[in-house]
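Pasting a structure here, questions to come.
Note that this complex is displayed minus one protein chain, with the remaining chains in position.
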Amino acid sequence: MSPIHGMRPPAPVEFPSTAGPLRPGAGGPSFKTIMAQTVEKVNGLQKNAQATALRFLQGEPVEVHQVALEQQQASMAFDLLVEVRNKMVSAYQEVMRMPL
Amino acid sequence: MSLFQTLSVSASGMSAQSMRAQTITENLANAETTRTPDGGPYRRRDVVFETQSQSSPFSSVFQQELSPDAMGVAVAEVREDTRPPLLRYQPGHPHAGADGYVGYPHISPVEEMVDLMGASRGYQANVASFNAAKDMVQKSIDLMR
Partner (left out) sequence: MLGPLGEQAARYLDLLSVRQRLVGANLANLDTPGYQTKDIDFQFEFLSAANSAQPNVIEPGGLVVKNDGNNVSLHRETRLLAENALRFNVATTLLKGEMRMVRRAIGDGRNG
C-alpha cells in the first residue's frame, strides 16, 4: 500500500524586515534592494502558480486544491506588493507637497 | 490518487452493483421457469466481481495511465449454476420428463431479495462516495474565488 503523501504546507511569504531605528547612511539594504527582492519573490510565486495550473490542464495528476492554494498565494502576495508600492508613492507625493 | 480518479472508481462500483442487481432480478423473475430456449430449466446466475484498474478519460487514449491506486471493480463473469436442477414430482406438467419429474432452478426468492438489498445498498454507497468526491473538488475550486 503506498504511503499517503501529505500536502506541502504553503510557504510563508517573507518580506525582508528592517527592524531597528532608521539611521541615515547606516548601511543595510536600501529600500530599492528590498523592493527588488520582494518583486523577485512575488514573480517566483506567480510563475510557480502558473506552472502548476498548466500542468493540471495538461492532465498531470495535480490536485485541484494544490492549484487553488498556489493561485491564492501568488494573488495575495501580488496584492500586498501593489499596496506597499501605492503607499510608498503616496508618501513620496505627500513629501513633495510640503512647502519649503 | 487524484480525486477525479475517485469518480472513476465510484462509477465502476455503480456499474458493477447495477449489473449484480440486474442478474438478481433475472433470477427472481425466472424462479419457477422450467423451460429455456437452450432446453431444460433456468439456471441461477451469479456475478463474480474482481478489481480492475481505472483509467481516466482525461489522459491520452494512447497512454492510458493505469495507476495502481485507482482500483475499481468490474464484473469478471456471470456464472451459471451447474448443479443438476431441483426435481419435483408433477406428472401432469407439460415439461415433465418420462418419470414424471419436472426440473426447477435452485432459486430461493428470500435469498435473492436479501442479495438485492445488498446490491441496492452497495449502489447507494457508491453514489454517496461519488457525490462526496464531487463536493470536495467543488470546495477546492471555491478556494480560488
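Order of writing sets the chain letters: A and B. Residues in each chain are counted from 1.
Just so we're on the same page, a contact is a pair of C-beta atoms (placed from the backbone, for glycine too) under 8 Å apart; a residue touches a chain by one contact, two chains touch by 3 or more.
Computed from a predicted model, the values in this text were never measured in an experiment.
**Student:** What residues on chain A make contact with the chain left out of this view?
**Tutor:** Contacting residues on chain A, toward the hidden partner: 50, 53-54, 56-59, 64, 67, 71, 75, 78-79, 82, 85-86, 89.
**Student:** Tell me, which residues in chain B touch the chain that this view leaves out?
**Tutor:** Touching the missing chain: residues 4, 7-8, 10-12, 14-15, 18, 57-63, 130, 134, 137-138, 141, 144-145.
The rule we apply is simple: only the chains that are shown with their structure count from here on.
**Student:** Return the distance between the CA-based centres of chain A and chain B, expressed in whole Å.
**Tutor:** 54
**Student:** Per the contact definition, I'd like the list of chain A residues that touch chain B in the complex.
**Tutor:** 2, 59, 61-65, 67-69, 71-72
**Student:** Please name which positions on chain B make contact with chain A in the complex.
**Tutor:** Against chain A, chain B makes touches at 1-3, 56, 58-60, 65, 67-69, 137, 140-141, 143-144.
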